[in-house]
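Working notes for the structure below.
Removed from the display is one protein chain of the complex; every other protein chain stays in position.
Lettered A, B and C in written order, each chain numbered from 1.
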Amino acid sequence: MGIQDEIRATRDVVCRLHAELIRWELVVWTAGNVSQRVASEGPSADLFVIKPSGVRYDELTPESMVVCDLEGNLVEGDRSPSSDTAAHAYVYRHMPTVGGVVHTHSTYATAWAARGEEIPCVLTMMADEFGGPVPVGPFAVIGDDSIGRGIVETLRDSRSKAVLMANHGPFTIGKDGTAAVKAAAMVEEVARVVHISMQLGTPLPIADHLIDSLHDRYQNVYGQGSTS
Amino acid sequence: MGIQDEIRATRDVVCRLHAELIRWELVVWTAGNVSQRVASEGPSADLFVIKPSGVRYDELTPESMVVCDLEGNLVEGDRSPSSDTAAHAYVYRHMPTVGGVVHTHSTYATAWAARGEEIPCVLTMMADEFGGPVPVGPFAVIGDDSIGRGIVETLRDSRSKAVLMANHGPFTIGKDGTAAVKAAAMVEEVARVVHISMQLGTPLPIADHLIDSLHDRYQNVYGQGSTS
Amino acid sequence: MGIQDEIRATRDVVCRLHAELIRWELVVWTAGNVSQRVASEGPSADLFVIKPSGVRYDELTPESMVVCDLEGNLVEGDRSPSSDTAAHAYVYRHMPTVGGVVHTHSTYATAWAARGEEIPCVLTMMADEFGGPVPVGPFAVIGDDSIGRGIVETLRDSRSKAVLMANHGPFTIGKDGTAAVKAAAMVEEVARVVHISMQLGTPLPIADHLIDSLHDRYQNVYGQGSTS
Partner (left out) sequence: MGIQDEIRATRDVVCRLHAELIRWELVVWTAGNVSQRVASEGPSADLFVIKPSGVRYDELTPESMVVCDLEGNLVEGDRSPSSDTAAHAYVYRHMPTVGGVVHTHSTYATAWAARGEEIPCVLTMMADEFGGPVPVGPFAVIGDDSIGRGIVETLRDSRSKAVLMANHGPFTIGKDGTAAVKAAAMVEEVARVVHISMQLGTPLPIADHLIDSLHDRYQNVYGQGSTS
């Protein structure tokens, strides 16, 4: 595919993935955004596609998506990019294997983020998907690189694909946009289940070596030759 | 547009916005109502359009909406106006920049209202949208101006576009009906997230100067040249 | 209308009202049932229409509804009547102004029922709809008149149209099936809001004379000349 075909295909995917945020009830009104690298398999472009700022989900089309370079500058599109674009760009610049980024204010994950408390790994599905607790990132104000830097510094040495930015909400990463959206759906689900479990007592711990073996199996065996 | 065209356009908008109350699960059965000024941009009319009383949401049409003057008197329409019309009218009379008003009994916001407790500003999305805590208004009985007066006195000197009327539920305002519905969706979401966060501990505070700067940026930069 | 026309019209209404139980998320799988008197306005028939037993909601049709007399005997229909038919019949026999009965296991109302605890009247919408607390009825086993008797004895001297049968779930009544379904939706909503409010503290009380005046206004003024 030429670069224009790759951009067009990525616009389609990113548009469709925003509908998944609604479908799994991860966003309200215009909140939340998904991005994906263009040609994430090759070196042909340092570009990504992201949602325009402040547009309702039911008005999103592939054409309304915007294309940015890895500094977050608008390269193609009629609208301003999402106000979280700088954070997405920072992640792509510093984590070359990441092909998709998602940000939501999903209810239970944001409730943990408001307390600045990591989600303990007490579910086999958490061990599968996140390989341990879901960590907390620093409080950071929008407008410079501090959100992006907080995400990268928290996730760089973690098996988790999700970080709870303090007082703010979750950011998730993946090999592509689909994997990052799956992580966004899963972090909300484990945030909800562990919250509910802790309301009436203390969940049973899972030993570290069992978390390791569950995570290893899931990442390498599950699915049709793919972890997404 | 002539005044009849403006009324017709406003009926369409107000009808469609009631469907948003259902879509974001802010109302049950016939509860809740949206209004919007006619010709809110100009002095040509002191009128607003509101839902008729006690009609099911799936039976609402643009034609069934009713038109009232700013005293809450019925000007045009076959049905009685919403029983909350006096409160909407009071707000329009006393807050000339308000072009839309919404009332719901949305679950979490009403739960805070029942305790008469303001929602503390511990989320960046609260700072963005409300610029601080969501305040509580007085207990007021339907039938005279006391609900409208309670709303206006609470919101007049606040950055919040939402007030929790004690034992009753939220009222929200905006430059038009869409902005007021967005505020109704957002106040329910922040009421839910902060409630859930507080069930297992104490949320981290956000410093006042950071709330100020988040609010300022969101109101002036976010979206496509518009805060709605 | 002749009696056969009245039966046909009532089958349509009762079938459609079961879809409302699903729409407001009041039932899971085959649980829950709605009934309505035939010719509730006149003395021409002592009959009511109710759901057949154990049939999935998406398989219900007007034709599959069954007709019973006020002893609960099957009068018309190919299937067994709901296993709660005896309770519905008892209510119709002993409360002549009741034209509709609904039973669900809706989540929050059933949670209050499991503790045998009435829902305190701390919301204006509760004062409007129920005129006070929602009372608890006795524990009663299916199979004789004890459920019906518990409903009637609890509601006979109450303004509430809903009763929480201990360890079981809510039953609601109304002048017709629609009013009883509305009460079923509202009792779940107030059960949810008051529950959530009490999780983080104590709701503010509403004085008895204010509850009285709210209830009086709502029953006599609200809606288009009708309280349903």
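For the reader, a short list of remarks on this structure follows.
As a working rule, a contact is a pair of C-beta atoms (placed from the backbone, for glycine too) under 8 Å apart; a residue touches a chain by one contact, two chains touch by 3 or more.
All of these numbers come straight from a predicted model, not from anything done at the bench.
The chain that is not displayed touches the following shown chains in the complete assembly: A, C. Looking at C:G2, C:P96 or C:G143, the residue that reaches the missing chain in the full complex is C:G143.
Screening A:L47, A:L123, A:V163 or A:A180 for touch with the missing chain picks out A:L123.
Listed here are the chain C residues that touch the chain not shown: 28-31, 52-55, 79-80, 83, 105, 107-108, 110-112, 114-117, 139, 141-143, 166-169, 195, 198-199.
Summarising the interface, chain A meets the missing chain with residues 24, 122-125, 182, 185-186, 189, 192-194, 196-197, 199-204, 206, 210, 213-214, 217, 221-224, 226.
Throughout what follows, only the chains that are shown with their structure count from here on.
Two copies of one sequence, chain A and chain B, touch each other mainly through non-matching residues, since under half of the numbers at the interface are common to both. Centres computed as Cα averages put chain A at a distance of 32 Å from chain B.
Of all residues in chain B, those touching 2 or more other chains are 199, listed in ascending order.
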